[in-house]
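With one protein chain removed, the remaining protein chains of the complex are shown where they sit.
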Amino acid sequence: MIELRNIHKSYGVGRFATTIIDDCSFVLERNKFNVIIGPSGVGKSTLIRLIAGFEKPTRGEILIDGRQVTGPDHNRLVVFQESALFPWMTTQENIHYGPSARGERRGDIAAKADLLLEKVGLRAAARRYPAQLSGGMQRRAELARALINNPEIMILDEPFRGLDAMTRKLMLDYYARLSEDSPRTNLFVTTDIDEAIFLADRLFVMTYRPMKVRAVIDVDLPRPRSLNTVFDDDHANALKMEALSLLHEEAMKAFTSGSKAAADFIEAYRKRIATA
Amino acid sequence: MSAALNPARRGALTIDNAVKIYDPEGARVLAVDHCSLHIPAGEICMIVGPSGCGKTTLLNAIAGFHDLDEGSIHLDGRMLCGPGRPKAEVGPDRIVVFQNGALFPWKTNLDNVAFGPMVQKRLSRAAARDKARQLMAEAGLSGYENSYPGEISSGLRRRVEIVRALMNDPTILLLDEPYRALDALTKSVMHEALLETYYRTGITIFFITHDLEEAIFLGHRVVIMTSRPCRPKLIMDVDIPHPRDYTVLTSKRFRELVHATEAAVHEEALKSFALGEKEG
Amino acid sequence: MNSEQILPVSHRDLAARRGASPWRMLARFRRYRRACMSFAIFLGIWQLGTTGKSWLGHPIPILCQAPSPGAVLAAWGQLVLEPAYWQSWYLSFTRVALGFLAAASVGIPFGLMIAISPLFRGMIFPVFELLRPIPPLAWVPASIIFWPTQELSIDFVIFLGAFYTIVINVVGGAANIDARLIQAARSMGGSRWNIFRRLVLPGVIPSICVGLETGIGITWEVVVAAEMISGGGAGGSGGASGGLGFFIWNSYIGGSYPDIVVGMISIGIAGYLSSAAMRFAASKATPWLRER
Partner (left out) sequence: MSDTALSIREIIAHSAPFDHLPDAVLDRLAAEAEEISVAAGEAVYESGTASDDIYVLREGMVRLEPSGPASAGASSRDIRPSDAFGWTALSSSAARRERAVATMPSRLLLISGTRFIAISESVRAAQTKQEVDVPAAPLATLLPETDTFRRQQNVSDSLDIFAFRVAQWFKSPKPYLLLLGYALFLGSWYLAVQVWKLPRFAQMPGLTDVVQEWTSRNPVYGVSIFTPVYYEHIFVSLRRIAVAFTCATLIGVPVGLFLGWSKTFKDYVFPLFELLRPIPPLAWVPLAIVMLPGSELPVLYLTFLASFFATALNTMLGVRSIDPTYFQAANCLGASRAQVFWHVVVPGSMPFIFTGLQISMGVAWFSLVAAEMVSGQFGLGYLINTSYTTVQYPTMVIAMLTLGIVGYASSALVRLAGNWLMSWRTRQLALDGAR
């Protein structure tokens, strides 16, 4: 169970300080699929780096089962937005890296790895280098590399963003099935509302800058869910609309403040009046 | 929305049984196989297909970057390429907006937008810059004239590029997955900006995408392509009324249309997945 | 269904008629033809210019001094038979090899130390940057004083020439290893030594290869000049024992100009061969950079 108590994170000093996250507190329950959604460039990746232990918060604390987070740990593994496979290792060596770095016996590493390779359907690509894999394959290899360490908490930072829409749908289905048969706590960051509603048990909508929790939506859709049926019933669409209207407001703020704040908003407003 | 749907008088595109064979190291791969398609003037036509299925080859043929081995393409009756002339002539009547953007990073946004007319010597340098300033203001990009493309967000860059295209008053706008690299929320704001531009100009749009929902949200018609070699598999009219905004995404009609086409797209995606297509 | 599409009948003859693959052959043939033409023109100008006195009556200002291609070929014919010629090849090669290996074996660890330990970087790198702008050949007189034998002084200068390049490339290579890879490894429980061995080292190899390739190019430039300066130009105390650079200088003093050109071309070939060897080694050392 991850608990964040009014986390504050800012970069720079004095006049050049920028607050990225300001008194953000929430709780992620164990074995639940938690999704964080918010406009881009708002600090979601910073939050991930804080939880994973790569950076320390300026104020506030992050407790995992009561213990303070001090540094990275193989129970909290991150899958980044761009591929972080080691380019000079073959797919198999990449997957073997975690357990072998922790000194596990070579025998059962190989066994676990073969099982996972089979599961992610990369048996044929075991010998190939990451540069020779397609986007979808790289993502599956990276998931396998994380899952072999059997982490308690899987953190994914917009993992399917670089893929084209169709591969993304296949990967979504795929990851949902993968996390159903071995439940663990998931922290999934995305900007895509469909991904969020499809995967989430609990959806955190974040504000624009500085980032804090704007709303928490309980996505109580039945499991297992499939991508093409999930949006048929009205309840799912209602949840989507609720999140979407919040998000649209935050996106507008991001959009307006991304372009010289009020001045640009006035420009857009005057144009509306002119054409109405 | 007053300037919405004046019937555009130009921009009708006809492709009939186009064939294109690639020859990487003599492998002679068939990319486009007898593809025929007619796009009436002033329509937003969405081309949906799996990665590496030859959609971009079709776009390159229309723009004149590549030749066709067979078949012909006509724009408003005029033959772009055909039996006599395998390669269409590149011209400002068909402007391409590329997937990763092609704003010249060494020119300010204003010079980028003013580049077209200035280079074609249709306008003097000063006149081109003034018109560019006015067009950018109209698209809500005032204040960005003097910054460089490298300094503004990718969403804004994409809008500047579309203004640069419209500056030349093209007959047809060719978009090659322009919003692929953007995150979902910026994409929804971009969609509204594109629709707004369409309502203002009524220009024909030939839009290639992977994202079925983006296609149905934007397009008058959605053409679903087979995996390689590409040929239209299913053409569907999107009868959601224009002007549209983001609330359409959750409307009942939208979901029905998605269902009608999802099976076809999914099937093609699996085929190209099996082919081990490396994303473009 | 393999990725190569099986063409329906109607298209097979279509593809053959266009002669897809021969078209590429045609382009390659055209390039060779043009290359030969430009060589011919170059040799023509060279021949005409150098033997201008007899053909055109008045000598062409610069070129007339130079030996004609014919003379150079003739000289090369004789030289190939003399063992002294091949001995200077051997000597230059050993000097380059010695200096270069020393530079690599000292430079690579030195560069890695700078990249990894901030303390070492803070202290040593500024001094390194202070000495780097001094051209290696400016060290020739100083190294003649410092080192006991002539041979060692040339090797030191060669060492310096390659050392700077290798260190800069190693430091650059280590700097742009993606921080996320190291974070991922750390979170999977990789110890500092494990991360160095399995992440930093392989990550730096491509830039080490680049450093070695440019480094060996520089060593050939240094060896020529060093042999000339210490062997000939700098007072010739005792004369360095051979080498291509010395061979060229000697032929200049001895007045046999065609031998100079022969020496120049030989060094060009030697330099090209060693760079090619480095490129080959680099492609072997980095299999993951080769596309599918």
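Note that the chains are named A, B and C in the order they appear, and that numbering of residues resets to 1 at the start of each chain.
Convention: contacts are C-beta pairs under 8 Å (C-beta built on N, C-alpha and C of every residue); 3 or more make two chains touch, one makes a residue touch a chain.
Nothing here was measured: the structure is a model prediction, and the numbers come from that model.
Checked against the full complex, the one of C:A104, C:I144 or C:A184 touching the unshown chain is C:I144. Although one chain is not drawn, its touching partners on chain B can still be listed: residues 63, 65, 90-92, 94-96, 98, 100, 102, 104-108, 115-116, 119-120, 144, 146-148, 150-153, 164, 168, 192, 245, 247-248, 250-252. Although one chain is not displayed, its contacts with chain C can still be listed: residues 30-31, 34-35, 37-39, 42, 62-63, 65-66, 119, 122-127, 130-131, 133-142, 144-148, 220-221, 224-225, 228-229, 232-235, 244-245, 248-249, 251-252, 257, 260-261, 263-265, 267-269, 271-272, 275.
Simple rule for what comes next: only the chains that are shown with their structure count from here on.
Averaged C-alpha coordinates give centres for chain A and chain B that are 31 Å from one another.
Computed centre separation for the pair chain B/chain C is 48 angstrom, with centres defined by C-alpha atoms.
Across the complex, chain A meets chain C through its residues 52-54, 71-74, 76-78, 80, 82, 84, 86-89, 97-98, 101-102, 128-132, 145, 149.
The touching residues of chain B, when paired with chain A in their complex, are 1-3, 50-51, 137-138, 140, 142-144, 153, 155-156, 177, 180, 183-186, 188-189, 209-214, 246-247, 249-250, 255, 258-259, 262, 265-266, 269-270, 273, 276-279. By the touch criterion stated above, chain C contacts chain A in their complex at residues 178, 180-181, 183-191, 194, 198-199, 202-203, 205, 286-289, 291-292.
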